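Heads up, one of the protein chains got dropped from this complex, but the rest are sitting where they should.
Should a chain be cited, it is by its letter among A and B, assigned in written order, with residues numbered from 1 in that chain.
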Amino acid sequence: MTATSQEVSTRPQINWKAIWRNVYQAGLSVLAALLIGALLLLLNGRNPVDAFASLWAGAFGSVDRFAETLVKATPLLMIAISVSISFRCQIWNIGAEGQIILGAIVSTWVALTFKNLPLVLLLPLTFLGGLLGGMSWSLIAGLLKAYAQANEVITTSMLNYIAIYLLAYVVHGPMMDPQGFNFPQSPLIADALILPRLIPGTRLNISFLVALIMVALTVVFWRTTLGLRTEIVGHSHRVAKQIGLKVALMIALVTGMSGALAGIAGWGEIFGLHYRLIEEIARGIGSLGIVVALLGELHPLGMLVSAFFFAALVTGGNAMERNAGVPFALVDVIQGCVILLILARSYFFRKAAK
Amino acid sequence: MILVEMKNITKRFPGVLANDQVNLTLQPGEIHGLLGENGAGKTTLMNVLFGLYRPDGGEICLNGQPVVFHSPADAIGHGIGMVHQHFKLVPPFSVTENVVLGLPGRPLIDMKAAEAQVAAVAEQYGLKIDPGARVQQLTVGEQQRVEILSSLYRGAEVLILDEPTAVLTPQEAEILSTGLRRMAEQGKSIVFISHKLEEVIKITRRVTVLRAGRVVFSAMTADTSKAQMAREMIGHDLATLHGEQRASVLALAGAEQAAHLEEEAPAEAQEAVILQVENLHVLDDRGLPAVKGVSLTVHAGEILGIAGVDGNGQHELVEAIARLRPIQSGSLAIHEIDATRWETHDFINHQACYITDDRQHEGLILDFDLGRNATLKIFGKQPYSKRGLLQFPAIQAFTRQLMDAFDVRAPTPNVQAATLSGGNQQKLILARELSQSPRLILANKPTRGLDIGAATYINQKLLDERAKGNGILLISADLDELLLLSDRILVMYNGQSMGELAAGRAEIQKIGMMMAGTPLAELESQEATV
Partner (left out) sequence: MNLELITLPFIVGWMAASVRLATPILLAALGETFTERGGVLNLGLEGIMLMGALSGFVGAYATGNLWAGVLAAMITGILMGLLMGFFSVTAKVNQVVAGLGITILGSGLSTLLFRLFFGLRTIPPTIDMFPELPVPLLSRIPILGEVLFKQNILVYLTFILVAVAQVVLFRSRFGLALRSVGERPDAADTRGIDVARMRYIGLFIGGALAAVGGAYLPLANLGIFWTQMTAGRGFIAIAIVIFSRWNPLRGLWGALFFGATLALQLSLQTLRLPVPSELLLMLPYIVTIIALVIVSRRAEFPGAFATPYTRSGE
């Protein structure tokens, strides 16, 4: 059974009716969430129109702003895909935040340690580092679930906190920039490693393209035998056993893949955006990525749209805080509402149909 | 003492009219048999009486007064109790906790007092139970008694029993019917739901037959015969059936002391050994020994039936052979190759198949469409996938073929498996397994819960496989079905084999005793001394 949807699109014809239904139900959920947010603001004497206006301007007001939105969408999309693979296997991996951090730490470490390697080797190596960092962090929880039946929600959330402290330790200590005036940050990565910009003058870089490639690969993934095996394990461990699958191995594999993608997101944040390890890497992206995934129905193309939407919310939300004085936390509230409304929608629509 | 009248009861579910204007009267002190094949509407009707369902039409009258039940609690309050096919007991709780569950009283339970009261009521009805025992440690027969006690403790005057003997040995069934007769003498009304004519004839005073949701026949048991009841249960279709099919249908209806089929040419087991099990030891899910040294052989062209009450190790035995469960010790050979260390996929890849007893949770993924279900075991091979990519046209074509060959009725292969009826689901599973031309077939309760039409179809297919020279291991809770289909029958009790009989010479009494724990050798030596 999938996380939110009770429907299965029939194959191989595309069921446009079901897709349309999902889209407008999702749209309604979002609208309702925004209205709740507006209500909260009103109750507190703030002007929701101002707030939303500056939110919109902050997200789409100019080319620069639009590029920022896409910059924010990049890690969200990668995390959403990472989460969707786990969730469709009924593995409730909520450790994206920790996996991004590990990906960031390892890839930065590679960049700083092997700085004498030629670029053509070093850059892919940092990518690999990010991938392996996220994958191994995720595998801790995956293996514990596969072989010790340890609840993955608890283990991954614990690992999130551990990763946050690990990052703090690393930037206050072993990886701290000696020329950084004791700021908790690592040295800058070499200029040559900075990912090329897509639109000059903005922060949009090729990590965005990496995210899009991930989307395309995921679409293909669900049509492969491995993808089908993942879904079978997600639906029923008993059936999976019946057909000869090794469930424990699949759980480990899926968790590893998930973590690898999150680790790549961490790499993208460092090499495309911040160029050094800082404590704010990954803040809040984990839970936001989960919401993006759920709003997108765990489907790659759906998540593409919802990542864009939430990126706009976040970018606009930052502007909203600066310009209209409304706390960014409103966006968190909208996040929470969206999840719950999506969950409830099939129930409400069934009731309305009666 | 309550007179129960169900008048014109109608109950609809999406897509099916389960009860259609059903009239039923229960006299106090009477054991009333409610007959019909699976899906005829017997359980639905009783669920209406028990307050689990609200009828869409009609009414229930108790002692002439119309009543409406909003829930089982209502029905219980009016003196109606039900013993379900799948017991409604909480396994980790004690007998007393199960019996007093939900009853009003002081906020803190005085367990000693409660146990004493429960013991007293049990005594009154001659039910032997230990009020302090944990239900999960009781035998099936004992658990059933707890179910019955639960109802009696709440003052039930009407007792509904849904297929109560399905889980009992013949001897335990005998004890149950004695108990029921005693309750009837005390004025209780008893509804005895069954699809087994033999026991209905023995136990009931009056009988009502349902077919496709309607009452087709009602009479005093003494005024009718098994043949007539069978005819009413199945409908005039019986006349058009021949040979094996007809025998199968009659067997499933428990209409006769089912005789093993004599073929035109007497079938002799062929020499080739398809399956050889030696001294197998297997653990259950809790780590306790479930199979304690069982040996058996299946030859080509024969069906070996495994008889026994549920929970005596048959399930673990067949799962171990299908390599779904580890083997503690002993050996296993399939097609004369040592299979003891095989993994599940080895089993699948060696022309062997396992038809699970749980079609909804192990055999199929209900949310998947028929195509994906049909290719569950083969999608990794060509032409269903090429270089890792699934080939949907090939999957579709294959599924359509299967649906045609095995009469699986559905509009297209794209519908969810959940939309199929139980019979069609089972046919799909059978089709899928047999399509890979297995030479060893393990069938675990393949006709459970199916209507006679579907069950007969599946039995026929199994016989066809036997005729092709394949070997079949068949587990079934239905002794008549086993006797009909098997060449030999092995009886399991408490994880061990009580012996093997050639089905042709089988006697139900003997099998019954073996099912209750007496080894064949002992029975035969007893016979010899007589």
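Simple rule for what comes next: a contact is a pair of C-beta atoms (placed from the backbone, for glycine too) under 8 Å apart; a residue touches a chain by one contact, two chains touch by 3 or more.
Note that the coordinates shown come from a computational prediction; the quantities given were computed from them, not determined experimentally.
Considering A:40, A:53 or A:219, the position touching the chain not shown turns out to be A:40 (whole complex). Although one chain is not drawn, its touching partners on chain A can still be listed: residues 1, 3-4, 40, 44, 46, 92, 94, 144, 148-151, 153-155, 157-162, 165-166, 168-169, 172-173, 287, 290-291, 294, 327, 329-337, 339-340, 343-344, 346-347. The omitted chain makes contact with chain B at the following residues, 13, 44, 47, 52-53, 71-73, 76, 82, 84, 88-93, 97-98, 100-109, 150.
To be clear about the criterion, only the chains that are shown with their structure count from here on.
Averaged Cα coordinates give chain A a centre that lies 49 Å from the centre of chain B.
Here chain B touches chain A in the complex through residues 324, 343-345, 347-348, 354, 356, 358, 361-365, 367-369, 371-372, 376-377, 379-380, 385, 388-390, 392-393, 396, 414-416, going by the rule given at the top. Against chain B, the residues of chain A that register as touching in their complex are 1-2, 8, 10-13, 220, 223-226, 228, 232, 235-236, 238-239, 241-244.
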